[in-house]
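Every protein chain but one is kept in place in this view of the complex.
Showing chain A:
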Amino acid sequence: MSVAGCAPSRPLWLLAELTYACPLQCPYCSNPLDYGQIKDELDTATWLRVLREARALGAAQLGLSGGEPATRPDLEVLVAEARRLGYYSNLITSGIGLDAERIGRLRAAGLDHIQVSFQASGAELNDHLAGTRAFQHKLDIARAVKAAGYPMVLCFVLHRDNIDDMDAVLALAAELQADYVELATAQYYGWAWVNRDRLMPSREQLARGEAVAHAWQARLQGRMKIYYVVPDYYETRPKACMNGWGSIFLTIAPDGTALPCHSARSLPGLSFPNVREHGIDWIWNESPGFNRFRGFEWMREPCRSCDEKERDFGGCRCQAYLLTGDASQADPVCDKSPHHGRVLAAIEAAASTPSEKPLIFRNPRNARTLSG
C-alpha cells in the first residue's frame, strides 16, 4: 500500500535494537523506562529472518544497537548474515563487551562501521555518568577499532554537566586521532525525558560549546570531521523526525516489537506489531501502527495548511505527545504551535534547576520505581 500522492516508502534504515541489557547506566539513555519488564529477547533465528525480510523490502543501512549490542553472543552471526545479504552494517556500542580480538572477528564477518560512545573526556566524569568504570576500556576500544582498519568514530552525548568540557573532549578525540566526532546534545526521550531539567544546557553553554567546536573544526580540517548537534528545544522549527513516520525508518525492539522510531512504544493508544506474529512486509505496509502518522492526512492545524509540512512532517510525534499529551499535535518546538510556550517553559525550568539535584540513572532499581 502506498500513501496517496507519495512514492511508496521503503524501510531503507533498519535499526536492530538487539537487547536492552547494558552494563552502563547513562541518565540520558533512550531506552524505555520499563526496559526491565521487557525480557523476552528475540532469538538468533528470528533476527536472521527479520534481516532477510527487511532487506527484501529494500533495507540497506543496518544499525546494530541496544542496550549494548555486544552483550549478544550471536552478534558475529548476525553481522555475517547482514553482509551476505548486502547490508551496510553499523555497530553502535559503548565498547563494553568488545576487545581487539572480537573486533577482528566482527571485521572478518563483514561489519562495515563501528561508533564508540563516550560520556566525557576524563575518567572521573565519564565513569560517574556511565555508573561504572568504563573510560579506560573505551580508550582501548577506540584505538583497537582504528587498528582494525576502521575509521574511528566517536560519539559524545552532551548535556549541562559535560558541555563545558568541550575543549577537553575534542583534545581527547584529536589525541586518539579520531576520524569523526559526533557531539550530540541529549534529546529528551526515555531516561533523558525524566532528567530533562538536569540535562538541558543553557543557551549560553550551547553558544560557548558551539564556538569551541567551530574552532576545532577549523583547526583539524581535513583530519577530523566534527558534527555538532544542538537540542531542538532551542530551535523554532521542528526536526524532520525519522524523515516522516513510516517513511524510511524501521526499528525492531529487543522483544520483536516493530516501531517507526525507537521511542514510539511510549505513545498511548497505538499498538505496534511484533515480528514474532507478522512478516516485515505486512508490518511496514499494512499495520495500523505504521500507517497512523504516515503522510499528511492525520495532521491538524497549524500543520495541515502549513507550507513547510513537506519539509518537517510536523516534527516528532513522541515529542508532541510528551509535551502536549496528544501525539497528533504539531511538535511544540515549532513556534507556530499553540503549545510552543511549553518548550520555552521547559527551558526556564531547566535554568532554575540546581546542578545539585541528583540525576536519575538508568538501572533496574530506578526502572522499577519509575514504571511501577
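By definition in this document, contacts are C-beta pairs under 8 Å (C-beta built on N, C-alpha and C of every residue); 3 or more make two chains touch, one makes a residue touch a chain; residues count from 1.
The rule we apply is simple: contacts and distances are computed from a predicted model.
A.B. asks: What protein name does the UniProt record of the undisplayed chain give, "Glutamate/aspartate import permease protein GltK", "Glutaryl-CoA dehydrogenase", "Pyrroloquinoline quinone biosynthesis protein D" or "STAS domain-containing protein"?
C.D. replies: Its record in UniProt gives the absent chain the protein name "Pyrroloquinoline quinone biosynthesis protein D".
A.B. asks: Give the residue, chosen from A:151, A:325 or A:364, that touches the chain omitted from the document.
C.D. replies: A:151
A.B. asks: From the list A:34, A:99 or A:112, which touches the chain that is not on show?
C.D. replies: Considering all chains, including the one not shown, the answer is A:112.
A.B. asks: Which residue, A:90, A:266 or A:285, contacts the hidden chain when the whole complex is considered?
C.D. replies: Residue touching the chain left out of view: A:90.
A.B. asks: Even though one chain is hidden, which residues of chain A still touch it in the full complex?
C.D. replies: 10, 12, 56-58, 60-61, 63, 86, 88, 90, 112-113, 115, 149-151, 153, 180
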